[in-house]
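Missing here is one protein chain; the remaining ones are kept as they sit in the complex.
Labels for the chains are A and B, by order of writing; each one numbers its residues from 1.
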Amino acid sequence: MFQVSVAPGNASLRTEGTREGITEGMRVMASSKRAGNDFGFQFSAMASVCEVRIARLGRRKAEQLARLAIDEVRRIECKFSRYRAASVVSRINAAAGSGRPVDVDAETAGLIDFAARLHGLSDGLFDITSGALRKAWDFRAGRLPRADAIEALLPLVGWNKVVWRGARIELPLQGMELDFGGFGKEYAADRAASLLQERGVSHGLVNLGGDIRVIGPRPDGQPWQLGVQHPRERDRLLAEVPMASGALATSGDYERYFELDGARYCHVLDPRTGWPVTAWRSVSVVAPACLAAGALTTVAMLKGTDALPYLAAQNVGYLAVDQQGQLHQREAALTLN
Amino acid sequence: MKKAMPLWAACVVALAGCSSAPPQAWEKGSLAQPGMAMGSDPLGERYSQHIYTSKENASGGYGVGGGGCGCN
Partner (left out) sequence: MKRALQRKKFALVPAHGKGAVVLAALSLPGVWVAPAHAESAPDNGVIAFRYLHYEDSQPGLKRIKVNSPSLYLMTPIGPQWAVEGSAVVDSLSGATPRWQSSVSSASVMHEERKAADIKVTRYFDRASYTLGVSRSKEHDYASNALSLSGSWSSADNNTTWNLGVGGSSDKIDPTGGGFSGDTRDQKKNTVELIAGVTRALSSTDIVQFNLTYGSGHGYYDDPYKALDVRPDNRKQAALLGRWNHHLLGDQSTLRTSYRFYRDNFGIDAHTLQGEWVKPVTAALTFTPLVRLYSQSAADFYADARVDASGFPVLPALQPGQLNSGDQRLSAFGAVTLGLKTEYKLDAAWTVDLNLEAYEQRSNWRIGGSGSNGVDPFRARFVQLGASRKF
């Protein structure tokens, strides 16, 4: 799991990446002193280290609100995690192939609609039914799948096969699975941040394992310096992105992977072939909402060499590292206030 | 006034040709740029307005509460 640190101000590492490749970095000087009312609340959720940062509110109020935000993140985790038997996703997956459609509530319907829209907008690359392929890939063991394993699973993958009508969803073939992992964490970050904002927080952020949604700038009005993990060196930052609002999400080939005979196999699987993507070491996207940023990083990884024009057309900012270590970046044309 | 009319009309046409959608909350980044605020340099604007009010006859349009002076 990659780690992203929110350096509270003085980290001196500037954006790396020249035409020659990533150069040796400068020493990172991170100040841990926090002036005034600036509280960070760490917790773990969705298999990640998470933090809610609230500034310019008294300690008691900040604690109260942080608790609410953390509860919201846990609620979403429980509701949509395919690893929890009671979740909506597990119920849908359990009914696969049974011929029974499952009724879902408005929130779930909204997310499924979003996933359906994204499937169309990404030429079929973003596909929440591609979770079934995990049965073929064992990243912990570091083994390639058997030749016929993927062939057997591919018929179970394909959003077009899902029956999604009204508020009822049906997975027609047994073994089909829905997986909200591609955007669940990002959605939770947005929900938690919006919740805090509605309750009076105007300086702070929500960081769920590197998917970050900023609520408002630092107490002094300056943007937060959000660090992006270096895709190859665990204890270094690739870049710092200054942000006073909006969201930053990152996908990379270093989060869950194994290397065999000099080739790297990462957890982002192409739904059409069942094999991992190879074009990018890391893609970070800046967008108004974390849900959009996270979905677009996944699509970018899947689009391979066509990723950058696609992201530009979606009007978002990005930071991408290719397999030669070269950095590509674009400023968001519509930055936020 | 006659000479100023075509200039002003062109401005109105240009304005109308701009994107007509009022910005959504996430589109307001450009509006927060320092040069975009209406009153971005209070002291400097005050000096300028004071000079023009003393050397010309017109005044007003910007705000209330300035107070007078015997400037010649």
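Keep in mind that, in the parts below, a contact is a pair of C-beta atoms (placed from the backbone, for glycine too) under 8 Å apart; a residue touches a chain by one contact, two chains touch by 3 or more.
Just so you know, these numbers come straight off a predicted model, no measurement behind them.
A.B. asks: Could you tell me which displayed chains border the chain that was left out of the figure?
C.D. replies: Hidden chain contacts in the full assembly come out as A, B.
A.B. asks: Given the contact definition stated above, which residue among A:Asp71, A:Asp103, A:Asp138 or A:Asp220 touches the chain not shown here?
C.D. replies: A:Asp220
A.B. asks: Which listed residue, A:Ile92, A:Leu111, A:Leu125 or A:Ile212, touches the chain dropped from view?
C.D. replies: Missing-chain contact among the listed residues: A:Leu111.
A.B. asks: Among A:Ser48, A:Gln64, A:Ser90 or A:Ser194, which residue is in touch with the absent chain?
C.D. replies: Looking across A:Ser48, A:Gln64, A:Ser90 or A:Ser194, the contact with the absent chain belongs to A:Ser194.
A.B. asks: Tell me where the left-out chain touches chain A, residue by residue.
C.D. replies: With respect to the unshown chain, the touching residues of chain A are 56, 106-107, 110-111, 114, 117-118, 121, 187, 190-191, 194-195, 197-198, 200, 202, 216-217, 219-222, 287-289, 291-292, 295-296, 299, 313-316, 333-334.
A.B. asks: Take the complete complex as the reference. Which residues in chain B touch the chain that isn't displayed?
C.D. replies: Missing-chain contacts on chain B: residues 1-4, 6-8, 10-11, 13-15, 17-31, 33-38, 42-44, 46-48, 51-52, 55-72.
Everything below uses one rule, namely that only the chains that are shown with their structure count from here on.
A.B. asks: CA centre of chain A versus CA centre of chain B: separation in Å?
C.D. replies: Distance between chain centres, rounded to whole Å: 44 Å.
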